[in-house]
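Before any comments, here is the structure.
Let's look at chain A:
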Amino acid sequence: MANILECRGISKSFGGVRALNKVDFFLRPGEVHALVGENGAGKSTLIRIISGALMPDQGEIYYQEQKTEITSPRLAQEIGISAVYQDPLVYPYLSVVENIFLGREIRNRRGNINWRQEEEKTRELFDWLGISPQFVHHLMGELSVGVQQLVLIAKALAYDARVIIFDEPTAILTEHEAEKLFEIIARLKERGVGIIYISHRLEEIFQIADWVTIMRDGQVVGDFPLSEVDRDKIVKLMAGRLLVEEIEHAGQKSREPVLVVKDLTEKGRFYQVSFEAYQGEILGFSGLVGSGRTDVAQAIFGVSKPDSGEIYYQGKKLELNSSEEAMRLGIAYLPEDRKTQGLFPILSTSYNITVTVLNRISNYLGIIDRNREREVAERRIKELAIRTPGLETQVFNLSGGNQQKVVLAKWLEVNPQVLILDEPTRGIDVATKAEVHRIIARLAEEGMAVIIISSELPEIIKLSDRVLVMHEGRITGVFEGEAITSENLIRAATGERMTGANFPKIEEGLP
Partner candidate 1 sequence: MKRNWLVLVLVLVLSLLLLSPAFGQDKYRIAFVPKLVGIPYFNAMEEGGKKAAEDLGVEFVYTGPVTDDVAKQIEIIDNLITQGVDAIAVAPNDPAAITPVLEKAKERGIVVMTSDTDGAEGVRDVFVNQALQDQIGYTTMDELAKAMDYEGKFAIVSCGPTAWNLNTWIMYELERLTQYPDMELVTIRYAYEDVQMAINVALDLINAFPDLKGIIGQCSTSAPGVAEAVTQAGKIGEIVATGVSVPSMMRPYVKNGAVKSFVLWNPVDLGYLTVWAAKYLLDGNQFEEGVEYEVPGIATKPWYVAEERMLVLGPPMVFDETNVDDFDF
Partner candidate 2 sequence: MNTWVRIVRRREFTVFILIVILSIIFAVSTDRFLSISNISNLLSQLAGVAIAAIGMTMVIITGGIDVSVGSTLGLACVVSGSLLMIQAPFLLVLLATLGTGLAVGLLNGVIVAYGRVPPIITTLGMMNMVRALVFQALGGRWISGIPPEVRTIGLGKWLQIPLAMWVAGALIVVFSYFLSYRPLGRSVYAVGNNPEAARVSGVNLKTTLLFVYGLTGALAGFAGLINVGRTGIVQTNNGMGFELDVIAAVVLGGTSILGGRGTIVGSLLGALLVAIIKNGMILLNIPALTEGVIIGALIIISVLIDLVRGRGVR
């Protein structure tokens, strides 16, 4: 049967950085076509082009054998290409029916909305999808994310979609919900709908996909029927030969660990996590977003309370009730989302740097000593090479990288023994990124225990002395030295259990 969607020679650049390079992609009706690749491989750029959110710089798209310019998400929907994102775009205060038919109302002769018919149609779709009809009258915001996703599938069907794109659909679903989704995908297939399925979970792909396209660095590096590949081959293609220049640091690993975590469990988030962190060492936390890395870090920092397990810090058992306590003891955590958790964007640079040490810069009356505040801020600005027009500059005026340095400065000011960095270089430019990396290496050199959480493999590989990989809340691999390779990390991150922490033996051909 003819291809329902053909992308030929698609290229797209963002400010000089090539995100897609002459990509070809073919989708047949009734096919589940998996699209895999590491972060930044170009998957999301490709699907944003297909779903009309972006226009390609070069290349052509043929839809149902017609050359088509997909200029907007609206147009894409109208011609039958719908996307279901992991973070569904919904109207929380509108009903399910309204969400499905917004912008495309069923009308009667006078142009009024025909609620009854919309409801009937919704019931029909729900029936077909096996969703309980009781949800028809709910507000969208009252539904769980899983059901919201199903509603969006119903919406796609209401548009008579021929192509449905799923972007990491199972990332936020429970196992049961995911099974349900796979059933629905199977039935969509029967209807002849072409499905593009993006997922990091290789086992899912082997369960439902017919074809797989593997991307790396903006290019297609493999395109096979699923019967012709195995897990190993996919991983190898994804990893490629990742060129990483190592950063060496002369940190002396302490004899005794400063932090020991034993069998830490927080139900629904992570299970039986055990590891040690040493001073003078950089410990990498790898794994997919949502694999529990951040949750573990937050538990250590006292943000959440684990259900069982123990944490020892400097030899003593740690029982934290708040993150302030952790800070006082010398544990610092630099959160992932600096906008909402790390910075006061409309306040000055010096305020942001000194906010964690107000006691220290205040006099005995508790009044802030402006001179001391300036001294502290100026020292850090120089040390970290923060590029700011002045101490009084509001932080939101700084570039992303410099904002990140400000957050770093603020935490360094409390002189932590353990510094946890969550995605420290997300969204910052290459040059600043390198600077941040050098700063991190120096901190380890100075004897800090650094834990770095990152979704970027090169970053982890470059910086870490030891890497711990998590998958669905469990540690699936620990690697050190030569064993820190992208291939190993990908394997562990996609759920292969790597045995023998320091000398991993690679198990072949898991399904």
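Assume contacts are C-beta pairs under 8 Å (C-beta built on N, C-alpha and C of every residue); 3 or more make two chains touch, one makes a residue touch a chain; residues count from 1.
Regarding selection, all candidates are chains of the complex that A comes from, given by their letters.
Source: prediction; values computed, not measured.
Of the numbered options 1 or 2, all belong to the same complex as chain A, but only candidate 2 touches it. Within the complex formed with candidate 2, the residues of chain A that make contact are 72-74, 89-94, 98, 102-103, 105, 107, 111-113, 115, 134, 137-139, 141-142.
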